[in-house]
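One protein chain is absent from this view; the other protein chains keep their places.
For reference, chains read A and B in written order, and residue numbers begin at 1 within each chain.
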Amino acid sequence: MNIDFSKIPTYDTLGVIERVNRFGKRSIKNSSKVEGLKLALSMIDLTTLEGKDTKGKVEQLCYKAMHPHDALQNIPTVAAICVYPSMVSIAKKALQGSKINVASVATAFPSGQSDLKIKLADTKFAADQGADEIDMVISRGKFLSGNYQYVFDEIAAVKEACGKAHLKVILETGELETLDNVRRASEIAIQAGADFIKTSTGKIQPAATLPVTYVMLDTIKDHYLKTGIMIGMKPAGGISTSKIALQYLVMLNEVLGEKWMNKEYFRFGASSLANDILMQLVKSETGFYQSANYFSKD
Amino acid sequence: MANKNKPFKASWSYDPAPESTDHIQLQKKYDLYIDGKFIKPESGKYFDTINPANDEIIAEIAIAEKEDVDKAVKAAKSAFKNWSKIEPKERGKYIYRIARLIQERAREFAVIESLDGGKPIRESRDIDIPLAANHFFYYAGWTDKLEFAFPNRKPKPLGVAGQIIPWNFPLLMAAWKLAPALATGNTVVLKPAETTPLTALKLAEIIRDSGLPKGVVNIITGAGKTGAEIVNHPDIDKISFTGSTAVGKYIQKAVAGTNKKITLELGGKSANIIFEDAAIDQAVEGIIDAIFFNQGHVCCAGSRLFIQESVANTVIQKLKDRMETLMVGDPMDKNTDIGAINSKRQLKTIENYIKIGLNEGGEIFQTDCILPEKGNWCKPTLFLNLSQSHTIVQEEIFGPVLAIQTFRTIEEVIEKANNTPYGLAAGVWTQNGSKIFHMTQKLKAGVIWANTFNKFDATSPFGGYKESGFGREGGLHGLKPYVKFE
Partner (left out) sequence: MNRLDIQKTYKLYIGGKFPRTESGRYYAVNNSKGKLIANMCLGSRKDFRNAVVVARKVQESWADISALNKGQILYRIAEMLEGRKEQFIEELVLQGATKKAAENEVEVSIDRLVYYAGWSDKYQQFFSTVNPVSSSHFNFTNLEATGIVSIIAPENQSLIGLVSVIASTIVGGNTVIVLASENLPLSAISFAEVLNSSDVPGGVVNILTGKREELISHMASHMDVNAIIYCGNDENEMKSINELASNNVKRTIFYKKNDWLNSSNESPYFIEKTQEAKTTWHPVKV
C-alpha cells in the first residue's frame, strides 16, 4: 500500500453539509427533470438482499428490471440486478438476452466478519456463477483499529478473485462515522483496485447520504486528477424517492460532470426507487399525480 | 477527454425555474412614509427604480428634500415623547408583531428584493428575509431587559435616529438598524438606498399595518442629498450609517461639533486565508461564499485571498472548477447562483477595476458562462499574480472579483492580512485548533470566520476595526449604539 495518510485531505462536516444542501436547492423542472429521471432509472441496481429471497422473488425482480413500466415508451431498463451469490445463476438466466448486469454481494456480506479465505471463496463462487459485478464489504473493524494494510490487502485479493467481474467496494460509511474516515477508506479501496466505491450495505443506518457521497466523489475527482483513471460511484440504501435521486445527480453533474453521468460510472443501489421514478415520469407525461397501485411492485 | 481544461464540465443543463411573481403587488408610484402615512414629496419629484436584470422600470419613487426630511424628523421627534416612555413590554410586542408580519409575507419580500436589487432569489429567500425577521424577533425581546445588558447603568434612548442604509442587503440592513433602535426606545427616520428602495417601502406598509404609533418609524427615499439632509438635521440625535468609507468619513466630519452620536459600518477588503492543512474542499467552497455571495456586493466579502504556497495550485485549480459550475443569470431563477450587478454605475466601477487589474499585470480568469443581453452582469472573476501593492488588492471593488496572493509562513500572512486600513472581517481555514486561535487573535478585524465565511445572525455582533467603522450591529453589543447613560 503506497498511501501517505498525512497527505489525505480532511473535511469539515458542516461545510460539506452546507455544500450538499446547495445541490438540494437546485430546482429541476420540465424536460431537464424527465432527462434526469430517465438517467436515474438507467443507473439503478435493483436490489433484493434478504434471507427470505427465493428463486421466484428474484425472477420477478428480473422481469421488473427488463420491463419497468410497459405503458411508458422510451424508458431505459435498470443497470443491474443486485442479489446474494446463491441467486446469481437464477438472475443470470432470467435476464438472458437483456443488457442488464447481475451484481452479487460477496465477502461475508453484510458484516464481512469472516476469514479472507472464505471471502475469496465467496467471491469466486459468485463470479463463477456468472456475476458481472461483485459488491464486496471492507473489514470495518480492521479499518477502525487502524489496520489499513489489512483492509487494503483484502480488497486487492478480492479484486484478483473477481476475475473479469467489476469490483464495487462497500465502505459501510454508517459504521465509519466521520467524513475523514470515509475519505481514507475511499483512498484505500481505490488504490487497492476498486472499480466502484459504494457507500453502504443497506443493512446499517445511516446508509447513503449526500455528504458521504460527496466526499467519495471528491476522492474520485482527486484520483482522476492524479492518474486520469475514472472510478465509479454507488450510493446505496435510503434513496427511495425521485427527488433525492435527482439531488444525487445534480451533485454528480456539478462535481464530476458529464463523463460520470452514465451507468458505467454511477449507480443507485435501491429497491423502491425505480417505481417512484416511474410514477414521476408518468406524471410528467399525463400531468396527473400517480398512485402506487398502478405500478407493479416487482 | 471531452475538454482538457475542464475535465469535470457539467453536461446536464437545468431548465429555467423562475420564482412566480404573480402574487406580488407593486404600485406604480411610491410616496414618503412620514408620520404613519404615505405622503407626496413637497417638490413633487420622483425617480425610477430599475430592475438591474433587465433595465426595466419597476416603480417611481419619491425624492425627499429638505422640507420632507424636516417633516419626517419632526414626526419622529414628536413620537419620541411617548414611544420612549411606553411600557417596555408593550414596546416589545410591537416589534414582535413586525417580525411576524415579515415572516408571513416573506416570499413577497424575497421576490421584490430580487427584482429591485438583482440578488438571486435563493439568497433573498433563504438569507436576507429570514434574517431580517430574526433581527426584529431578537431585539423585540430586549425591550424589557435592557438593565441586564448594562449592569450598574441606567440606559436611556437617544432620541431620533437617522439611519442610512446601503443597497446590498436592503431589507436586512433596515432590520439591523430599526430593530435595536426601536427596542431601546428611539424613533427613526430611515433612508433606503436609491437603487433599492422597494422592500423598505413594503416594510413601511407592514409597520403601518402593525399599528406601531405614527411617527415612530419614518421611511423616506432619495439619493445622497437626502442622506445629507438627514445627517445635518439639527434635531437628529444619532446617525447610523452603512456604506462606503468615503461617505462614512464625510458623516463623521459633518457631525463634528454637534452632540450626534454615530455608528459607522463601512467598507472592507477582508482577507481569506487558506492554510495547507485546511479542509481544502470546504475552503474552496468558503472562497466561493466569501467573494461570490450577493455578486460580491458585501462589505465583508473575502476579496483578498491568501493561499499557502504548498497548496496554491490545488486550491486554484479546484476553485476554477467550482467557479465553472456557478450559474449566472436571472435573479428570479431558483437555480441562479450569481444575479445581476446592482446598478449600471456599480458595473462600471467593477469593470474599471478589472481593467486596472489587467493593466497592472494581473492574470485574469473568468468563467465560461453566457451572460444575458439586457441588464448588468459580471462574470465571476479572479486575478492571480498579485502583490500587496496592486490596486485591486488594496481597494474595495464590491463585485465578484477576487484578488489572489500566496504566502509561505504564518507571520507573513498575518502581516499581509493586517496591512490594510480596513478591518471588517477575515477568514481562516485550517484543521489545526491552536493555529485557528492564534490567527483569530492576531487578525485585526471585527468578525473572524474560522472554517466558514459570510455567516450572519441576529445574536452575533457585526462591525469593524479601523476604517471599517465603529459600533456594532447585532447581539447584545448592538444595543449600545442606541442608548446613553445617566
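The rule is simple: a residue touches a chain if its C-beta (ideal position, glycine included) is under 8 Å from a C-beta of that chain, and two chains touch if they have at least 3 such contacts.
If you're wondering where the values come from, they're calculated on a predicted model, not measured in any experiment.
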Listed residues B:Leu26, B:Ile129 or B:Leu266, member touching the removed chain: B:Leu266
Omitted-chain contact residue, chosen from B:Tyr14, B:Phe109, B:Phe306 or B:Trp449: B:Trp449
Residue in contact with the excluded chain [from B:Gln103, B:Gln252 or B:Thr349]: B:Gln252
Missing-partner contacts on chain A, residue numbers: 12-15, 17, 177-178
Interface with the unshown chain - residue positions in chain B: 134, 151-153, 245, 248-250, 252-253, 255-257, 264, 266, 421, 436, 440-441, 445-452, 455, 457, 459-463, 465-470, 472, 475-477, 485
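To be clear about the criterion, only the chains that are shown with their structure count from here on.
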Between chain B and chain A, distance of the C-alpha-averaged centres to the nearest whole Å: 44
Chain B partner contacts - residues on chain A that touch it in the complex: 9-12, 14-16, 18-19, 25-33, 35-36, 39, 218, 221, 224-225, 249-250, 253-259, 261
Touch list for chain B against partner chain A, complex: 2, 6-17, 122, 126, 277, 279-282, 285-286, 317, 325, 333-335, 431, 451-452
